[in-house]
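Structure, as structure tokens:
Note that this complex is displayed minus one protein chain, with the remaining chains in position.
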Amino acid sequence: MVKEIERAGIPVVHICTVTPISLTVGANRIVPAVAIPHPLGNPELSPGDEYELRRKLVDKALRALMTEVDDQTVFDS
Amino acid sequence: MISGSFRLKTLSGERETLHTGSFQIVTNNPLVADSLSGRYRVCFLKNGSDREVMVKVRDLIHRRHRLLTAPLSGSVKPWETPYRSIMVSSDPCSAVDATSLDLIERAMEVINRSHNYLKTTKPSIDHDFQIVDLSLIESALPSAEAIGRI
Amino acid sequence: MKLELGYIDIRGIRFGDHNAVEEGILVVNPEPLLKPVLEDPLIKTAHFEIAAPGESIRITPVKDVIEPRVKVEGKGGVFPGMVSKVDTVGSGKTNVLRGMAVVTAGPIVGFQEGIIDMTGVGADYTPFSQLHNLVLVMEPVEGFVQREYEKAARLAGLRTAAAIGELARNLTPDETVVYETPTIAETFSEELKNLPRVGYVMMLQSQGLLHDTYVYGVDAKRTLSTLIGATEVMDGAIVSGNCVSACDKNTTYHHQNNPVIHDLLAVHGQSINFVGVIITNENVYLDDKIRSSDWTAKMAQYLSLDAAIVSQEGFGNPDTDLIMNCTKLEKQGIRTVIITDEYAGQDGRSQSLADADALANAVVTGGNANELIILPRMDRVIGTLGYVDKIAGGHAGSLQPDGSIQAELQVITGATNEMGFNRLSAR
Partner (left out) sequence: MSTYRIVHYINQFFGQIGGEEQAHIPAEKRPGPVGPGLAFKQHFGGEAEIVATIICGDSWFNENLDLAKKTVLEMVREEAPDLFIAGPAFNAGRYGVACGTISDAVKTELGIPSLTGMYEENPGADMFRTKVLTVATSNSAAGMRKAVPAMAKLALKLLKGERVGASAEDGYLPDGVRRNFFEKKRGSARAIDMLLKKLSDKPFETEYPMPSFDRVPPMPAIKDITRATIAIVTSGGIVPKGNPDHIESSSASKYGSYNIEGVNDLTSESYETAHGGYDPVYANKDADRVIPVDVLRQYEKEGKIGKLHNWFYTTVGNGTAVASAKKYADEIAEKLISHEVDAVILTST
């Protein structure tokens, strides 16, 4: 799905737990997520800390969208 | 037996080396539960379907456990046998294992498809399916136990 | 290694009061042949039946198909480590009763498959319909342990084939063919060094009861990938202990007549340099899969292969071994062609394999094992139809009131063989 949207001309950032799969499906901007049942959350954290975790992931995703890439890139830091 | 994952200190930092000895067997096969529970950790899904065994294993993989045996073991086709036993690491690793995930998802696709087939498995051959399934998972035990032995 | 196969063509089998091969006819006196079989405490009954090509006969459930042979000259005997003592085979002279087979039939577990039809549609799909078959039908004692009975039935078949083969010891072959394989040094000789170095990776089913293969008597699941001589395989070093997956299990007959080895030897020295055979297993434990495929790739590199043919056995998780073997070879620059079969569903629309990789770009297929066929009623059944309803859980094969069987191709012994034994394919 990543590919079809990007092919249509819209940049996509893929937030995905298992980056090798994201690479296989052809995403160009990849942000590793937390865990499969909760990619942008962590139920073990307090609601405030969990929101903060999600905010950081979204920041990373937005940064990826603002970054020029010429190949598949994993934004893991 | 040492269990869990070794952490290897290297100059470039810490990295995971090897999942070790400890494993669990997820099964819906009462014969596996009977025969192996004494010696090993067995998660027995009584009256569970083969699909439920896979879902259980998949959830464990999502929780960073590693798949240790092939989920579609054996050439008894998934649309024939109701029994399935799968070995998974007892302890989670530091990240989801992509290979484990790929294997379980592909296996579940095969299983999903197989449920479109007519099911007429007869009770009289139930026991034979149990025996073959037990044999398949037993064939993994020497390899599983060898790891971590020094 | 140099192996001379002396082919004695068998044109028929009949019962008689002695055992002999007389002018191409195998004469069978059952009693002395059955005596050692029945000495096994696990085998309750045993008898022979004869099936010739074109006869209206259905054999089921089939366990193994074995070609009778006798070691005439050179080291070792037939089926070393199983029937004869362990000794390296593959050189000297072996006589072959060509055009016939010993087929073992009878129940081992309650859901067995394996049909050989000697005529009709089904006969087109199994190569064994073209043979004169001496069928050893056995029945276990009550309360048997499957694992032990499988062994008893396996050995009974191999021993019977050996005893029949013995009848050919002093016969003059109708045709003699010499097969010769080079040493590593010879593969670098002047006449071979400019040809592409090709290896054969043979995958052996090795997962547990009903899924096993034996190499010189060793259970293949407890082995690492290793080298074996092409003529060793031809000379009976590998035997089948595999009773499930009728369509794509390799019977002992397949190993003895391995088509990849045969066809590679045929072009060796002309278009290719056939360097060697690597055997590797298909285990349940994932680390075993990784280790075995690593080892295969290492050994292929060690042999400096340019290319390899990889053949599979079975369905499902062996697809994982197959893809691992293929991709690890390709990543080392070794060009591969893989031989497999497909489970694309009865409508042919599902994913054919349980694993896939873009590097596996050269695939030969033995056909879709799920395709439905109707097998007409036969006048005679050898074995029992009692399993047909249970074949593959009852829906891959089912007995119709008129005696015909509606079945998926997978119930037919050898139908979608993954060594490329047949002409069947799919697109």
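Going by the order they are written in, the chains are A, B and C; count residues from 1 in each one.
Operating definition for what follows: contacts are C-beta pairs under 8 Å (C-beta built on N, C-alpha and C of every residue); 3 or more make two chains touch, one makes a residue touch a chain.
Everything numeric in this text was worked out from a predicted model, so none of it was measured.
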item	value
Shown chains that the omitted chain touches within the full complex	A, B, C
Residue in contact with the excluded chain [from C:292, C:368 or C:413]	C:368
Touching residues on subunit B - with respect to the absent chain	58-59, 62, 101-102, 105-106, 108-109, 112
Chain not shown, touching residues in subunit A	1-18, 21-22, 24-29, 33, 36-41, 43, 50-51, 54-55, 57-58, 61-62, 65-73
Those residues of subunit C which, in the complete complex, touch the missing chain	124, 196, 198, 259-260, 262-264, 267, 271-272, 306-307, 309, 335-337, 339-340, 342, 344, 347-349, 351-353, 356-358, 360-368, 371, 409, 417-427
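We adopt the following convention: only the chains that are shown with their structure count from here on.
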item	value
Arrangement of touching chains [line / ring / star / complete / other]	line
Per Cα centroids, the chain farthest from subunit A	C
Mean-CA-position distance for subunit C and subunit B (Å)	29
Distance between the centres, which are taken as Cα means, of subunit C and subunit A, whole angstrom	50
Shared interface positions of subunit C, touching two or more other chains	none
Partner subunit C, residues of subunit B touching it in the complex	67-81, 87, 99, 103, 106-107, 109-110, 113, 117-122, 124-125, 127-129, 131-132, 135-140, 142-144, 147
Partner subunit A, residues of subunit B touching it in the complex	59, 62-64, 96, 98, 101-102
Touching residues on subunit C, where the partner in the complex is subunit B	109-111, 146-147, 205-211, 221-222, 242, 244-245, 248-249, 283-289, 314-318, 320, 343, 345, 350-351, 354-355, 389-390, 392-396, 410
